[in-house]
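Handing you this structure, nothing more for now.
Here the complex is missing one protein chain, while the rest keep their positions.
== subunit A ==
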Amino acid sequence: MFPLATPSIPDVVQSIPLQNYVLLATTLFIIGIVGVLTRRNALIIFMSIELMLNAVNLLLIAFSTYKSDPVGQVFVFFIMAVAAAEVAVGLAIIVMIYRNTRTIDIGFLNKLKW
């Protein structure tokens, strides 16, 4: 006997209502925003921003699957590629600051004030 055909991935994704995906993505996004606004360590802020971007990716994939439209998933690839480039530059900036000040706490960055 052949085993039952495995359900296709869109079917699996669609077994959960769209609303739940939106809620999950929004929650992740808000956790990211709160992290950016409250943390003092540049790396943790950076991680929070990545969390925001990944919340967007999740949302896009959920919409894309529900609409059976591949464009949303293509956008996710763009976001991942660009986020990688951004990480490279951002980490370089953080390393540069660490070399000059021996800290990455943004509270110590107060040279610019009016």
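Here are a few things to note about the model shown:
Throughout what follows, a residue touches a chain if its C-beta (ideal position, glycine included) is under 8 Å from a C-beta of that chain, and two chains touch if they have at least 3 such contacts; residues count from 1.
Here, contacts and distances are computed from a predicted model.
Selecting from "Coenzyme PQQ synthesis protein D (PqqD)", "Putative hemin import ATP-binding protein HrtA", "Altronate hydrolase" or "NADH-quinone oxidoreductase subunit N", the unshown chain of this assembly corresponds to "NADH-quinone oxidoreductase subunit N" (UniProt protein name). Counting the whole complex, the residues of subunit A in touch with the unshown chain are 22, 25, 29, 32-33, 36, 42, 45-46, 49, 52-53, 55-56, 59-60, 63-64, 67, 69, 71-72, 74-75, 78-79, 82, 85-86, 89-90, 92-94, 96-97, 100-101, 106, 109, 111-112, 114.
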